[in-house]
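One protein chain is absent from this view; the other protein chains keep their places.
Here the chain labels run A and B in written order, and each chain numbers its own residues starting at 1.
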Amino acid sequence: MRVVRWTVTATVILFLVAPLLVVAIVSINQNRYMDFPPDGFSFHWYGELVNDTGWRDAITRSLVIAAASSAIAVLIATPLAYVLRAYDVRLAPLFYSLGILPFMLPPVISAIGAQVFWLSTGYFQRIENVIVSHGIFFSTLPLVTISLAMDQMDRSLGEAAQTLGANPRTTFRTITLPLLLPSIITGYAAAFVLSLNEYIIAFLVAGFAVETLPIKVFNSLRYGFTPTIAAVAVVFILIAATVFTMFAIFGNLLRFLGADTGVLDHDH
Amino acid sequence: MSDRRKPTRAAYLVLAFPLLMLAIFFVAPFGIMVAYSFYRRISGGFYEPAFDPASWKRLLQPVFLDRAAFSIGISLLAGAVCIAVAFPFTFFLTRMRRRPHVALLILVLSALSLSEVIVGFAWSVLLGRASGISNILVWLGLMDEPRAYQPGFLAVLLGLSYIAFPYCVLTLYPPLSRLDREVTEAAQTLGASPWKTFRTVVVPIMRPTLMAGFLLVFVFTLGSYLIASILGRPEHWTLSVFISDQASFNANVPFAAAMALFLTILSLAVVGIVMLLESRTRSAT
Partner (left out) sequence: MGARGGLKLQGLVKHFDDVAAVDGVDLELPAGQLISFLGPSGCGKTTLLRMIAGLEQPTEGRIVVDDEDVTDQPPHIRDMGMVFQSLALFPHLTVAGNIGYAMRIRGVAKDRIQERVQELLTLVSLEGLADRRISQLSGGQRQRVATARALALEPRLFLLDEPLSALDANLREQLQVELRLLQQKLGITTIMVTHDQREAMTMSDLVVVMNAGRIEQIGAPLDVYRRPATSFVARFIGTTNLLPGTRDSDGVLRVAGREFTVSGEAASGNVVISVRPEDAHLLLGDPPDRNALPGTVVFVRDLGEMFECYVDCGLDDNVVVAGSPRERVPVEQGQRVAISFPSEACVVVGGGDRT
């Protein structure tokens, strides 16, 4: 059994790490192409990211879209999750399914839908279109995280606030919302990361006029490869790894991912 | 035992905003898509309002049906591969000591944050002739000369499995970490070898989760566009690639709309069938 355990784990680690390594090596390669063994090392592709306006603009656009659309996603998800869980609403399962559906279907479907929608309004190929469509598409994520948090919240907290004199609005403001904040932030962060990396919706909705980072990367791959792509990827990976490591050190990463922490602590 | 409050007028008002947003920007587009799928395509990449089922008829052509079958097939395969690897991996992961446990989780999460296009790019390099795995094998003396494995079926499958793998692990993680250790220990005291324990105790208990993970990977990879574009030849292109190409480059929006709707029905149908089979076998045991 030990052999199996080691083989599986080692294979998976290799599998997961391989592309990360490739990307890292390409990003510091002197030459344009990936030769093995590599010719020389240089960090000037990272410099490209900052100096080249094409890349800088694409990164900025993607960050703006991610920030704005995630905000919209949260603004849609929070009232939906709260009202459906706090009150006994007729047709609640239907509304919840409606909230989940955008993300459950293959993205190309939402992309085509968004494309025809904006075309028919006559207001299209603009960054606002992408922001709104992303906001709708990714609203599922905060909806799920916030609904989960609502389910796990002790109902008697709201009742206690009422017995202390808080009307429903005050209860929401002083008790429910602060306690939902972690799940709201998680939903926002998830939507942010996914929006940053999203290609097909952004492309079909406004791909010719608004070049987001993924669109630029894909175009680069097809029409002329530069290792700057790899530099982008390495930056993303490093940020993600840092964030998660911080979380693991200062927070409780395992519990956050759903582990049963009681069991873990005794084998150290 | 207490009843939830009946919604107040304010609550309905608050609910109205998200529902309105979803209605306008999600339901309406769907409706428009249905309408568009019946529009007639005219030359020059435009289309006029009509009730022309031509686009839907094109769906019945073998060209399209082959593509659909291939898409479903490769997604089911990716689902099977992911589950087959992720399940034992996550099982072992949940039983590791804290340090390696956390480190591996960070690795999985970091892989998650790689965007699909980067994953496609990285695998295209790894499986390419110039500087990929085959070069290493040649260098180690295990191969005569380097070969390109991409674009190709295997490349697409590997790419799809890679992007779906972290999601699979994260879905299996909570239930597996909650699996009572003593259940497996009990089986062993009753004489089951570790492998037998895994097969006759762990797998049956985890069946619903495995099914959920499988469906997750299926739907997820069905919707993938970039991996198939980058790592596959045209015969390996999935429906998603086909559809978006029709919508953008061929400017045949009615056909694209019809295909997209078809894909929706397809996804829901496959998920439904699998869940039906699952509950059927469950009640039989």
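Following the convention adopted for this analysis, a contact is a pair of C-beta atoms (placed from the backbone, for glycine too) under 8 Å apart; a residue touches a chain by one contact, two chains touch by 3 or more.
Just so it is clear, the model here is predicted, and its values are computed rather than measured.
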Given A:G47, A:P93, A:P178 or A:G251, the one touching the chain that is not displayed: A:P178
Per the touch definition above, residue among A:V50, A:L157, A:I185 or A:M246 touching the missing chain: A:L157
Touch list for subunit A against the chain that is not drawn: 154, 156-157, 159-167, 170-171, 174-175, 178-179
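Simple rule for what comes next: only the chains that are shown with their structure count from here on.
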Length of the line joining the C-alpha centres of subunit A and subunit B, rounded to whole Å: 17
Residues of subunit A defined as touching subunit B within the complex: 1, 4-5, 8-9, 11-13, 15-20, 22-23, 26, 33-36, 72, 75-77, 79-80, 82-84, 86-89, 95, 98-99, 101-102, 104-117, 119-120, 132-133, 136, 139, 168-169, 193, 196-197, 199-200, 203-204, 207, 214, 217-218, 221, 229-230, 232-233, 236-237, 239-241, 244-245, 248, 253-254, 257-260, 263-265, 267-268
Subunit A-touching residues of subunit B, taken from the complex the two chains share: 3-8, 10-11, 14-15, 17-19, 21-22, 25-30, 32-33, 36, 85, 88-89, 92-94, 97-98, 101-102, 104-123, 125-126, 128, 130-132, 135-136, 139, 162, 165, 170, 173-174, 177-178, 181, 194-195, 219, 222-223, 225-226, 229-230, 239-240, 243-244, 247-248, 253, 256-257, 260-261, 263-264, 267
